[in-house]
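First the structure, which I've put down as structure tokens, then a few questions once you've had a look.
Omission of a single protein chain aside, the complex is shown with its protein chains in their original locations.
Chain nomenclature is as follows: A, B and C, assigned in order of appearance, with residue numbering initiated at 1 for each chain independently.
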Amino acid sequence: MTSLLSQSINLFAVVLLVLAFAMIAQRRILTLIHLFTLQGAALAAATLIVGYLTGQHHLYFSAALTFVLKVVLIPILLHRVILRLNVRWDVETLFNIPTTMLIGIVLVIFAFNLAAPIAGLSTSIARGTLGIALACVLLSFLMMIVRAKAVPQVIGFLSMENGLFFAATAATSGMPMIVELGIAFDVLVGILILGVFMFQIREQFDSLDIRHLEKLKED
Amino acid sequence: MLVLDWILIVIAGWLALGVAGIGALRNTAFVARVLFPAGAVLAVALAGFAVAGLLGTPETAVLALGLPDLPFHLRLDGLSAFFLLVIGAIAFGISIFAAGYFRHGEGTPPGLMCLEYHLFLASMALVVLADDAYAFMVMWETMALSSFFLVTANHRVPAIREAGFLYLLIAHIGALGILLCFGVLQANTGDYTFANMRAQSLSPLWASAAFLLATVGFGAKAGILPLHVWLPEAHPAAPSPVSALMSAVMLKTAIYGLLRVSFDLLGAQQWWWGVLLMAVGLATALYGVVFSAVQTDMKRLLAYSSIENIGLLFVGIGLGVLFNAYGMKALSALALTAALYHVLGHAFFKSLLFLATGSVLHATGERSLGKLGGLMRRMPWVAWLSLVGVLASSGLPPFSGFVSEWLLLQSFLFTTGLPDSFLNMLVPVLAAGIALVAALAGYTMVKFFGVIFLGQPREPKLADAHPASPLERAGLVWLGAGCVLLGLFPVQVIGLIDRVTRLLVGGGIADTVRANGWLLLSPSSIDRASYGPLVFLGVVSLAVLLTAVLVRKLYHGRLRRAPAWDCGFPAQTARMQDTAEGFGQPIRQIFEPFFRMRRELPSPFDAKPHYRVTIEDHFWHWLYLPVARLTSLIARGVGRLQQGRIAIYLLYSFVTLMVLLLVVKS
Amino acid sequence: MDPLLFVLAFPLLGGVLLALWGDRERAGDLNAAMSLLTLAASVWLTAIVVRDGPLTAWGEWFFVDPLNVFLVTLTAFVGFTTSLFSRPYMRIERDHGKMTPGRMRLFHSMYQLFNGMMLVALTTNNLGILWVAMEAATLTTVLLVSVYRTPASLEAAWKYFILCGVGIAQALFGTILLYLAAERAIGGGDEALLWTHLAQSKHLLDPEILSLAFVFLLLGYGTKVGLVPVHNWLPDAHAEGPTPISAVLSGLLLNVALYAVLRCKVLADGALANGLPGRMMIGFGLVTVVVAAFFLSRQRDVKRMFAYSSIEHMGLMTFAFGLGGPIANFAGLLHMTVHALVKSAIFFAVGHAAQKAGSQAMEDIRGLLKVSPTVGWGLMLGSLAILGMPPFGVFASEFLILTTAMREAPWATPFLLVALGVAFAAIFGRVQPMVFGETSLRPLAHPPALLPVFVHLGLALMLGLYIPPYLDGWYRQAALMIGG
Partner (left out) sequence: MSIVGLFAQLLAIALALALAPLLTGWVNQWRAWLQGRRAPGLLQPYRVLHKLFNKESVVAEHATPIFRVAPYIMFGCMALACGIAPTLSTDLPLAPAADAIALVGLFALARVFISLAAMDIGTSFGTLGARREMLIGFLAEPALLMVLFSASLITQSTSLAMIVETLAHQPFAIYPSLAVAGVAFTMVSLAENARVPVDNPATHLELTMIHEALILEYSGRHLALVEWAASLKLFAYSCIGLALFVPWGVAEAGTPIAILFAIPMLVVKLAVGGVLLALIETINAKMRLFRVPEFLATAFLLAVIALLVHVLLGA
């Protein structure tokens, strides 16, 4: 039973990774949000299981927190934003999708062999997961780089934090509670500020295309 | 009570005067009539104490300032005392002059000028007293800063602002060089006192690095090639007392620093250091004198002449290093004596001349030689005194300039004794360069004096030029007297300088000189070489008087005043005299490659013929402009980093992350 | 009675109060008052630490040692003076119609919270909390940068948010890795992130993980320090935000970020023992100094220019700490202090100058000496101080850094020489005509508060000529603590 569960963590890890890839590939913002929601769900589940396996009960709490934030609150917020500002499509990206995917693959490999020695040391039940978490972080980073509009960038940012959370829970079986709380709180505030921003930007430039945000430079 | 304490009291007094100046910010009368004279009194006191220190034993003090482990160490030894003497003696004359000089409307309020002026004096005094790197650098930069504010006293004029900027920039870069030099000298001990630096024995490589850094750093302040460009800009920009102070004293602090580092702090010297100094010095001297010969602005002319003299000083020091590197103590002492004597002499005559230009400037409002002339009849005091300065600076017997030149040439005559066959063949030839420079200096000075004071006024307004105020005259008299006395009593002066050379190279020439009597200056033996200024003056003046009397006795003394004959040329005007450009023409022709010259010649059919020639410094186009261009080029390249695209910024972060991860991985 | 409590409580309380009354006429005074109280509390705290050494509080979650106590005092002090400066400044801004009551409220309460968060970041013993506080400090200032709601300010704030967000995320990953290592070394749980514990057993930490962790932490917090090439948010944020915010960003936030890096470096050094962290910091510092210097030489906006100058100096400090050793560390800490003082003073002067000119473009600011000598001299002296002109304190630290570098890393000195020369030419060449010469500026409605400027410059001057023994004591202990 436990072994099954512990294997399932790895499964969830893979799910996260795949979702990260999917997000890079995805142009439609609505779908992006859905994928992000799924990622959040997977993360919450993984946290739950780790909590159960390691018997650290504060992890239940943080799983719940993750669920509330990443699966309920933030997606709703993003939905509203894109409905209000009707930005449905992201225009073409810095590199085209296939190239990005290729870079992504390279990143994953890099992340894995970066984490390989450490994973060996990890006391946690889910050894390999650190590499995957790192890969997720890097992939979301990549996504932030290649996306040309504000919302996808934010989603990339958030999914990066998913990766971090996953690292925190799966690889190290949970940071101290207070820290988790603090992080969650920051994320929440960040999201709110982001929302405010989106509207401010929108009312200034009546578009969320961050190409408008390229005036300040050394000319 | 130690001499050093008295000196510190003097310095404190200067600072107090500065603060008082802030108190009376706009009260010109008070500042000019009370504060500056008081400063002068302190200056002469300082000179006195300096002599005492020169004759006494080294003294040290520690001020409770500076870094925790590094309070300000002060040390009064022969070298610093000698330069304190220079500072005090010159500052006395200049302060008196300044008391009569500063008027309303010089831009900066007089009180502030007073503060900056006395801060400048105090910082210079402390520079030569400093005995650890930190105190030295702090004072050094304070000196640069206060002088910068003095230079830009009249900052409404853009040209003056630019001059000030250039000055401070080069000074700062030089200071960084000195800083790094000390960084080498402290040899990783973390102890920045000079005592510790003396104790360190550096590897030849590090020692050479330190020496080169020092040469660059102090050279930037002294104005050696190619770091001289600020000098002819800053000196004319400043009010005359300030230019006098900078040229006569501040440049010397750079010489002090070079001596301190290369002789005192760096123990063993290498022969090529000396050769380097001599080469640079000779180039500088030649460059400076040639440029000063073609100047048309009297203060620029003097500024370039300062460059020349600094070059000569470097040659002297270089010769000293060379001899010292081969362990020829006495000869090294001879060369250094020549250099130090010139430090003293140059301080006097150059400040004298700069102050004279100041009086002329106030009297006529003109700085361009082309608009002056015939001022000797309007302002006889200034004219006669600056004649003394002119004769001294063109190295003519029996004035101060000649003594140092003579000593320098004498020490060159010994260079055939150098153990290195290559050197003893090459070095004597450099003397030819010295001789040429000296002769050209004479040419320049004749131009300077003749065009300003002799001939007929080139402008009508010169007719109502007013003579200098009594205080100004007093200052000039003091400095002029200095030029004469230094010229007439070399033996006694060398007795003082001897202390310095003993400190630097452990040898001196005073004993030999004294042995040859107080009348004759003879560094080795009468048979070998001797020069008796007093006899010289005596015989010449006796001959002059005798002739005058005899001519009167034997013939009538009839004399008739008439218009100038001029080959009977009927209508002659003041415009027919040689202009400054005209006087410089032969030099322009002979030394053409030195200049970047642009001429505008009028066409034969020109209704209003206009002749203009502009002389530019090659180094602007060879060194400074390229550097500026390169900087802006790099800046443009760097600017590309900041293109405003957030994605790109993220990419930087990403790539950096990757690179670092790879680094730690490998 | 624990002074630390007050140190942290006052700003948070102030944040709440000013959130309510931040738009009143006297809000500025209240702001200043709260900052004064914070200052008083931190002085009290300092006194206690000076008396009986380092202390930890509340189950070791917070601790005060020589390294952070003087930063606490500095932060509280600059926070207070800046609040003094912001009183007339923001009033003038309001009169110019740039600030609405709502924005005033936002400004004041966020200002307090920002200070509070920085104090938390400084005093916390838990690296996780440190991270949280840093992030919170960022969030509080994001809205302040965009407070004018101009396109430029929005853009600046957006970049600030995203870039620092990403940076801080990397820092979080680093923290997680650290925790991973700690778990192995000293077992998991709450103590695993307490710096004091980690420092005690830093030799046990696994080098593999620590090297990775340090990379993430350096790059993460380094983003907030403003290290090239992750500095890009900094000039925009400084130039577009209100001047008081630029002052505290430059003067304090960067310091706090660097402080975080230092804490991590100590651990990494302990675990690695191959000097890699030091070399990384040297490299980053050098690149930062040089690039920033060349950026300086192409600026037109005065606040932007001084923002780049902050980058340059941060690079210099990073370089110094990278060199390590008692002298270099001492110099770095000293440089932290004087840079905070001088740079904020410069921003005060610049703020008023820009208000007079009605523009931040340097060619519009001319002849300050004529229209208001105090601002003019403030700017002139401040610039000279920041350029490392003695007898100001910046020179003292640069003196130590350069002389040490000459023997520790001679290859680096030419770059430093070039960079400092270029920076000098750039800044001074632009400041001089702003201060000197003729002018066409108009006087201000409210009398500018220039007391802070000269107090700061006075202190910087003092530090150049005389460092009080107790301050010296802190520096030494701190330098030892950073080790290297």
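The rule we apply is simple: a contact is a pair of C-beta atoms (placed from the backbone, for glycine too) under 8 Å apart; a residue touches a chain by one contact, two chains touch by 3 or more.
For clarity, every value in this text was computed on a predicted model and none was experimentally measured.
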| task | Considering the entire complex, write down the shown chains that touch the omitted one. | result | B
| Hidden partner chain, touching residue among B:Tyr341, B:Trp406 or B:Phe595 | B:Trp406
| Which one touches the absent chain: B:Ala199, B:Met576, B:Leu625 or B:Leu662? | B:Met576
| field | Listed residues B:Leu212, B:Ala279 or B:Ala435, member touching the removed chain | value | B:Ala435
| field | Of B:Met197, B:Val360 or B:Met376, the residue in touch with the unshown chain | value | B:Met376
| task | Spell out, residue by residue, where the missing chain touches chain B. | result | 373-374, 376-377, 383, 387, 391, 394-397, 402, 405-406, 409-410, 413, 416, 424-425, 428-429, 431-432, 435-436, 438-440, 442-443, 445-447, 449-451, 454-456, 520, 522, 526-532, 535-536, 539-544, 547-548, 551, 554-556, 558-567, 569, 572, 574, 576-578, 582-583, 585-586, 589-590
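One rule holds for everything that comes next: only the chains that are shown with their structure count from here on.
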| request: May I ask you to sort the chain touch graph into line, ring, star, complete or other? | output: complete
| field | Pair sharing more residue contacts (C-beta pairs) when A-C is set against A-B | value | A-C
| Taking each chain's C-alpha mean as its centre, the one farthest from chain A | B
| query | Which chain would you call central, comparing Cα centres to the global Cα centre? | reply | C
| Centre to centre, by mean C-alpha position, how many angstrom separate chain B and chain C? | 44
| query | From the C-alpha centre of chain A to that of chain C, how far is it in Å? | reply | 31
| How many angstrom between the C-alpha centroids of chain B and chain A? | 70
| message | Give me the residue numbers in chain B that touch at least two other chains, ranges are fine. | response | 638-639, 641-642, 646, 650, 657, 661
| request: Return the residues of chain A touching two or more other chains; collapse runs of consecutive numbers into ranges. | output: 114, 141, 144, 153, 210, 213-216, 218
| message | Going by the contact rule set out above, which residues of chain C touch chain A in the complex? | response | 126, 128-129, 131-132, 135-136, 139, 142-143, 146, 149, 151-152, 154-159, 161-162, 165-166, 169, 172-173, 176-177, 179-180, 183-184, 188-190, 192-193, 206, 208-209, 212, 236, 239-240, 295, 298
| task | Report the residues of chain A in contact with chain C in the complex, numbered from low to high. | result | 114, 117-118, 121-123, 130, 134, 137, 141, 144, 150, 153, 157, 160-161, 164, 167-168, 171-179, 182-183, 185-186, 189-190, 193-194, 196-197, 200-201, 204-205, 210, 212-216, 218
| field | Residue ranges of chain B in contact with chain C within the complex | value | 64-68, 133-134, 137-138, 141-142, 145, 152, 155-156, 158, 161, 164-165, 168-169, 172-173, 176-177, 179-180, 182-184, 186-188, 190, 192, 631-632, 634-636, 638-639, 641-642, 646, 649-650, 652-653, 656-657, 660-661, 663-664
